[in-house]
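Here the complex is missing one protein chain, while the rest keep their positions.
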Amino acid sequence: MTALSVENVWKYYGDFPALRGISFEARQGACVALLGRNGAGKTTLLRILAGLSRPTRGSVRVFGRDCLDAEVRRQTGLIGHGIGIYDELSAYENLRLFAALYGVKDPRRAAMEWLERTGLERVRDGLVREFSRGMRQRLAVARAFLHRPSLLLLDEPFTALDDRAIALLQGLLKESLAGGATVVMSTHQLREALELATHVALIVKGRLAHAGERTAEMLEDPGWLYRTYGEA
Amino acid sequence: MTALSVENVWKYYGDFPALRGISFEARQGACVALLGRNGAGKTTLLRILAGLSRPTRGSVRVFGRDCLDAEVRRQTGLIGHGIGIYDELSAYENLRLFAALYGVKDPRRAAMEWLERTGLERVRDGLVREFSRGMRQRLAVARAFLHRPSLLLLDEPFTALDDRAIALLQGLLKESLAGGATVVMSTHQLREALELATHVALIVKGRLAHAGERTAEMLEDPGWLYRTYGEA
Amino acid sequence: MLFLRQAWTVAQKDLRSEFRTKEALNASLSFALVILLLFSFAFDPTAEMTREISGGLLWLVFAFAGALLLNRSFARELENDCLDVLVVSPVPAAALFLGKALANYILLLGIEAVCLPVFGVFYNADWTRQPAWLAIVILLATWGITIIGTMFSALTVNLRLRELMLPMLVYPMLIPCLMAAMQLTTALMAGQAPSGDQLAWVRMLVGFDIIFTALSVALVETVLIG
Amino acid sequence: MLFLRQAWTVAQKDLRSEFRTKEALNASLSFALVILLLFSFAFDPTAEMTREISGGLLWLVFAFAGALLLNRSFARELENDCLDVLVVSPVPAAALFLGKALANYILLLGIEAVCLPVFGVFYNADWTRQPAWLAIVILLATWGITIIGTMFSALTVNLRLRELMLPMLVYPMLIPCLMAAMQLTTALMAGQAPSGDQLAWVRMLVGFDIIFTALSVALVETVLIG
Partner (left out) sequence: MREKILYALGALAALLLARNIWVMLTGLPDEAFQGAIFRIIFFHVPAAFTCFLCFFVALVASISYLKSGKMQWDSLAVSATEAGLAFGAANLVSGMIWARIIWGIWWTWDWRLTSMLVCWLLYAGYLVLRRAVEEPAQRARLSAVLSILSFAVVPFVFFSIKWFRTQHPQPVLYGEGKMDAAYRAMLYLNWVPLLMLAAVLIAIRIGQENRRRELDALRREAHSI
């Protein structure tokens, strides 16, 4: 089943086309690594998929619906550059808030459960302001996963994370993928990304230069992809 | 000759000791990779070395002088999290400004030279605002190198860079090292860092857990360091 | 129903984080007091004329303090990119907007409730003569300030010059609303219940509130989703 | 010499990037116009009394517009972490501070130069009667506003509540300076050259400027290097 279909998406910033006719599909359970050099258009594409920005032309369908649809939003989880967590609220209050916003059945229980899963139950009433960067990132992960999204959009999720935080995130991603969720993530850290990815999409100057399954040789030599399709 | 000596440095944020008695030395021409988990204190230490923040206790000597000394500052180059470049000025104006601030002999020539070296001479009069991320990073590199510093402090310099930008930076670093400069850089991207590093310093919760030469086995298995000293 | 519940959740969050730190509250309250003080230097307030301009002064203070408070409304979501997360959540933009407006309304009313007696003491003005009407005017005009301020807070949230842009754009927009409030308040402080012309001002306030609430709710999605 | 050259380099940079976009200039200029307008609603300015309070009004406008402009002074360095880079450069903190203050001074004087005639026209005030003295008062008081505003801009640059804190701290601090300027300007607009009491105000302005310039230059390093 196709979870995500992007059809001929163009995005102009003024008259400059940041995305030029991107089309691809991702079936349910796929993990797509979105690669490309600085300024290729990865963030732009992810923001469109998340419904944070509208394509100038073309359409994005998620689970067969428009990506601005409330039902689709309820099933989408996002980790962007920022952590998306309120500094003045406690860890528990943050999660309860997002559980309520996402219409999760029992917000309190869901919040407690995810505090436990990310190892934060000891500091549930501590204000986020006082958390270290690693703890914040854990909380961000909990926030993105707590409504059990079936589509996960991650923009450079491994940036500035240490080994343990990376392991936590990878574990959760694997679990979600096993549960049938679809993942799209952009990254420059090819190694970490390619380990998880089932598919690869390479963007060069706003065009899709290559899309397909992740092959074994990519894992061995992460630079191969750029060398082969990079200068298209 | 020791270029940098850190002696029993403590830094408190309020009552929380972010650095607890760090001491190490780096001889001239060394490249120290500053490693540690999120919140270990890498950024805090680098800011103290750069003279952006004062240690609560302890002292830092650079080339035998205090690190707040104007002469030391003239010889220090910094790449922090931000690029440290003005958006409303053109690439050339930016470099000329910093050349003037650092008392470089002929600011115009130095600016032009570094625009060429970083491949930006085509866009010398473009406002930085309109630059893509990769181009900005190049300019930041030019800014940090243009006064030929003999001490380079880099905080996660490889974050969010693509392969080409990383290659450019590594090239410049190698050249500086060959010219006798000393480099201290913090990073989570162990592979890129360890390739260049001659020495390694691991910080765990504000304490120096390990400091020494980079050995061949670290290169082969970047996780080894954390596993061996990480839980100290 | 769901819409209202979502708006209320957002308002609750804003209120809770504001009451936790009280930063914006304290700051705009003290700002209001400072302006009251500044005005009293600029214009000798013992004179008889103060009474004539008391409505004007009061609403100037409310407008300045309000702009300061409202400026933060969407800006507080910028930290940690919370705004993105709210926008992608299933909460419609209109509910988000109304929730924030509601929280601001409550905060602003609170500030006004403190400033009013202080003003009365400093400037020797008697504001208790027409309490019911005064309350109505304050409620109406404050909603006008809130809705315009919140809308512009959303509009300027991503601009570099936010702090400068917001007051520059907001005050001219607010002029009809402030005018009406000033006229009515001056009359009410003199003890006159509104009638004739004055009632037209009240009607104008109501119209202003309705039109801008409707426009903002309709346009806020365009503003938030690029 | 080197010190002055460095300060001037910093000032030049600030002026150049401001004139490139003119954003802050335009915005604070139109903000000043908007406040002039707002005041005219609050105080019926056709009355004779306007002349009595014209000095007060004028300096309120300058103070409000100035606070907005000065707020940006160090804040503009936050983008891209430019402040860090400036602080680690071999330029001493005092030169950095004076350079920025100088740029602000020039900008603020420019805004005042535009506002003054506009004020004269709109409020029907004749400001040309004592041009030399008026220029002196404006130069002195504006330097006071600039130095305090720039210092607090440096002080609050890293606070989350910058927009809120700055006006709240700056205005009370400025009260002596503004008081003097208001008194003097009102008298000058009435055509009286300062004498006796008035001269004491001038002396106070000079003292204010000297003391706060000295204090700021001495303290700014502590403020910028944490």
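Chains here go by letter, A, B, C and D, matching the order in which they are written, and residues are numbered from 1 within each.
Going forward, a contact is a pair of C-beta atoms (placed from the backbone, for glycine too) under 8 Å apart; a residue touches a chain by one contact, two chains touch by 3 or more.
As the structure is a prediction and not an experimental result, all values here were calculated from the model.
Asker: In the whole complex, not just what's shown, which of C:165, C:189 or C:217 touches the removed chain?
Answerer: Spelled out, the listed residue whose C-beta touches the missing chain is C:165.
Asker: By the contact criterion defined above, which parts of subunit A meet the unshown chain? Give residue numbers in ascending order.
Answerer: Per the touch rule, subunit A residues meeting the hidden chain are 12-17, 39, 56, 205.
Asker: Please give every residue of subunit B in contact with the chain that is not shown.
Answerer: Per the touch rule, subunit B residues meeting the hidden chain are 119, 122-123, 126, 129-132, 134-135.
Asker: Provide the residue numbers of subunit C that touch the chain removed from this figure.
Answerer: Listed in rising order, the touching residues are 151, 155-156, 158-161, 165, 168-169, 172-173, 175-176, 179-180, 197, 200-201, 204, 207-208, 211-212, 215, 219, 222-223, 226.
We adopt the following convention: only the chains that are shown with their structure count from here on.
Asker: Could you tell me between which two chains the number of C-beta pairs in contact is largest?
Answerer: More C-beta pairs are in contact between C-D than between any other chains.
Asker: Measuring from the mean C-alpha position of subunit B to the mean C-alpha position of subunit C, what distance in angstrom results?
Answerer: 47
Asker: Taking each chain's centre as the mean of its CA atoms, how far is subunit A from subunit B in angstrom?
Answerer: 30
Asker: Considering subunit A alone, which of its residues make contact with at least two other chains?
Answerer: In subunit A, no residue touches at least two other chains, as defined above.
Asker: Which positions in subunit D are in touch with at least two other chains?
Answerer: 79
Asker: Which pairs of chains touch each other?
Answerer: Every touching chain pair, ordered by label, is A-B, A-C, B-D, C-D.
Asker: Touching subunit B in the complex: which residues of subunit A?
Answerer: My answer: residues 36-39, 132-135, 137, 156, 159-165, 188-189, 191, 223, 226.
Asker: Where on subunit A is subunit C touching in the complex?
Answerer: Residue list for subunit A touching subunit C: 47, 50-54, 68, 70-71, 73-74, 76, 78, 80-89, 93, 97-98, 100-103, 127, 143.
Asker: Across the complex, what residues on subunit D touch subunit B?
Answerer: Per the stated touch rule, the residues are 6, 9-10, 13, 16-18, 20-21, 79-82, 84-92, 225-226.
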